[in-house]
Structures are given as C-alpha cells and as structure tokens.
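Note that this is a trimmed complex: some chains were dropped, and none of the rest were shifted.
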Amino acid sequence: MTKQEVIKAIEGLSERELKAIIQTLNALSIMKENRYPFLGNFLGVTEEKSEQPDEFVCSMPISRQILNPYRIVYGGITATLADMAMGWMLEKRISDKDKFVTLEMNVRYHKAGTGKKLTATARVIHQAQDIWQMACHVHNDRGELIVTATGTFLQLRRNKD
Amino acid sequence: MTKQEVIKAIEGLSERELKAIIQTLNALSIMKENRYPFLGNFLGVTEEKSEQPDEFVCSMPISRQILNPYRIVYGGITATLADMAMGWMLEKRISDKDKFVTLEMNVRYHKAGTGKKLTATARVIHQAQDIWQMACHVHNDRGELIVTATGTFLQLRRNKD
Amino acid sequence: MTKQEVIKAIEGLSERELKAIIQTLNALSIMKENRYPFLGNFLGVTEEKSEQPDEFVCSMPISRQILNPYRIVYGGITATLADMAMGWMLEKRISDKDKFVTLEMNVRYHKAGTGKKLTATARVIHQAQDIWQMACHVHNDRGELIVTATGTFLQLRRNKD
C-alpha cells in the first residue's frame, strides 16, 4: 500500500473508523518524544502520581479499539496493562544496564473492564537475588476492583562479575 | 483532529510509521467482513486449520507494533493471543445465546517471542457444569514453545430455566 | 499389624519418634470433639481470633513432622494451610447445606517456612453468583510474609430452585 493509497482509503473512513487512525497517529507522535515502543503509546498507558512510595501507578483510557464482542476491555489487554505496570516499576528499581523477563503471571478477573479508564497499581511483594515477586491490582474509574495480578520476574544482570 | 489534519499528518510519516497506519486500515477493513472487534484484527489473529479435532489453532504475525523495548513480543500480547485462542474455542463449543467470562488465567513464559509469527493451540482440559478449564500453548515459527497458559472460564447461560 | 504389635513397636521408639505418635494420638482425640477430619487436626490447624471482620485467621504449629529435607515446612503443607484457611472461611459464609470445591489455587513462596508457627489470613476478593475468588497470606511468628495464595472456589448449591 503506497502513501497515496493510504490517503485514499482514509478519505473513505467513517468518523468512528477515523478514531482508530487518530489513535495510531497519536501513538506514532508520542513515540518520538518518550522513545517507548508503539504498543504502550497506542494503548495510551501513562504513569500516574502514586500516593504510596512503594507503589507504581499507571492508567489506560478505555477506547473502542480494545473492547471485545461483549463491549468490555479484552482480558488480555487488562493483563497487558498489569504486566506493563509491574515491568515499568521494576525498570525503575534495577540498574539501567540490566534487563528483566516475566517468568509467569497470574491474572484474576473480578469485574468487567468498563468505564473511561483503568488504573493499575503495582508493588513489589518480595525480592531476593534476581527474583522479583510482584503484584498489581487494576481499578476502574469508579474505584471498583477489576483485576488482581501477580507475577514472577527475573532480573538479568549485565555483568555478573 | 479532522480528516484533513489526519491526511496531512500521514503525508509526513516515514515508511516505517506508515506501516502502523496500514495495519490499522487493514484491521478496519477486515472488521467489516468478519464482524469481529478491532483488536484481534489489528493484531492479525486468524484461525488456522487444526490437525486435532479437540484442539483449536490460531496465529498472529509478529509486527513491529507489538514489540517491547527488548524487541520481543510484549508478554501481555502473547497472553492476549492465548486468551483469544481459548475464548474462540469456547465460543465454538457453547450455544450462540450464551456468553462466557475469563475467571483467571496463568501464563508461563518459556522463550522470548521472536520470529515471524506466533501460533496458539488451545484445548479443553475439563468441563463440568458451567466451568471450563482450558489450556493453550504458543509456539514460534521454528516450533519452539514460547508460552503455556491455563485459564478458568465461566459460561453464562442465557436461560437458566 | 495387631494392637499388640503396635504397642511393641512403640516400646522401641526414640523420644523423637514418639512425638510423631503423640501428634497422631492428639489428632485422633481432638477429632472426637470437633468432628473435623484427621488431617487438619494432625497438622494442628486452629482458628485464631481475627481483628478484621472480613478476614478469617487460622494457625498451624511447625512440627518436625512437616519439615522437608532442608528443614523448612513443605511447600505443599503451607499450600494446604492456605487452602484450608480459604475453605474454612468460605464454609462460614455459605449455607450449611451447600458444598464447595477449589477450582484452582496459585501459591507464591516468598520466604522459607521456619519458626514455631505459621498464621494464615484469608479474605474474599470478589464473589459473584457461585464463584468465590479468595486470597490468603501466610506469616511466620516473626510477622514475615511467607506465602501469598489466591484461589477460585465454586459453591455447589444443594437446591437450585
């Protein structure tokens, strides 16, 4: 698809469809500033101020683009938000040179993800050596608990020496 | 953002950025045919032929849009693929009138998600009354095991009478 | 083994071995009073006063009989304590006529189970229809977090009418 074909296709879009394109354009634009990958920017995941020093908070608006056939947020996307929250917190706790991987994650769905946005609050449950055991809960904009997640992360140290 | 502003923004995009717009346009176009929501179409999740009658298989191409800062597929997106595979299989097994919800999901990451595509194979481990206990494994295009997932789903019957 | 053979075997036991027999005898004796099955009585699981109305607390002494080769409580036994705590709480919340089953449980080990006793605190995270989503944390006698567990339970109603 050439740029001209893209533009022609866009001319034929409905208002609702255009919103998905705008969401994509916004993500591409924000990527240039924050240097984060596309997905988090497309989902609109942004850090929020945390009232607790040992917690990390971020939120994600609920757009039509992430709704499942029942018009609630895809469970996998809420899981993605929880994983991002835990990973983002971990990133802040480890050396810039180190990386980390998710070994496993458990996600429990309590209520349907609906409303205007979801807010994820991550915390470290326990850390020993290179193992980080973390938890995250996700609330909707009415303060209701949507998801609780727990995960095990492995810190990969650049220099073991 | 008006349609004219969108088109102007697109004119300034690089080749690489344009790919994200094309991916979005494709999703919008396919949605009209298959009536599935945006996300699965954006991720390009498509059903594959299964060799086993008791398994459901679907795959997802690995685009730049779903890569994390380490250039591997976001763990949450692989979880989304697994959840979609299990849900899609379940949808085929229950009455059209019924719905279902994911009660919880456990996702185990064995290898980094890289390559051209990921393939998810779902199966029912056990079903009793309205509880479906399912499992899914995800392989990369070299046949390596990337993720194993297990989930508990609740079937919501339209008429309990 | 006849009763006479049992008595003869007991005469040859060391002080340490005798303790396992005493623990068994105690369990058999308490069973007559509380009508609970052997295992919980053998493990010495007893209800504790809870300071929070929405929590259920029980504890288990750490005897030599539940230690693994590293001299820490078997992970499975701490899981058993957590499952019993969640189940016991649930039992108090549902009708006497109803039963329940554990659909799945996730247990996360943070510290080795050592010291004199373990205390489990259970709570209901969310309940809808017949599904109970519960959590439990286990502390040692120094107040350190040993285990966090989460579980999904299904209430089986005697009369659906």
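To keep things simple, chains are lettered A, B and C as they appear, and every chain counts its residues starting from 1.
Everything below uses one rule, namely that a contact is a pair of C-beta atoms (placed from the backbone, for glycine too) under 8 Å apart; a residue touches a chain by one contact, two chains touch by 3 or more.
Note that the structure is a prediction, hence the values are computed from the model and not measured.
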Practice task
Report the copy count for the entire assembly; 3 chains are displayed in place.
Solution key: 4
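To be clear about the criterion, only the chains that are shown with their structure count from here on.
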Exercise for the section: Give a one-word verdict, same or different, on whether chain A and chain B use largely identical residue numbers at their interface, taking over half shared as same. Expected result: same
Fill in the blank from the handout: Rounded to the nearest Å, the gap between Cα centres of chain A and chain C is 37
Problem - Centroid distance [mean C-alpha coordinates] between chain C and chain B, Å - result: 39
Fill in the blank from the handout: chain A and chain B have mean C-alpha positions lying a whole-number Å distance apart equal to 16
Practice task
Could you list which residues of chain A touch at least two other chains?
Solution key: 106, 108
Completion exercise
The residues of chain C that touch chain B in their complex are 103-104, 106, 131, 133, 150, 152, 154
Handout entry: Sites on chain A touched by chain C in the complex
Key = 106, 108, 110-111, 125-126, 133, 135, 145, 148, 150, 152
Problem - chain B contact footprint on chain A (complex, rising order) - result: 1, 3, 6-7, 9-11, 13, 17-18, 20-25, 27-29, 36-39, 42, 64-70, 74-77, 79-84, 87, 99, 101-109, 112
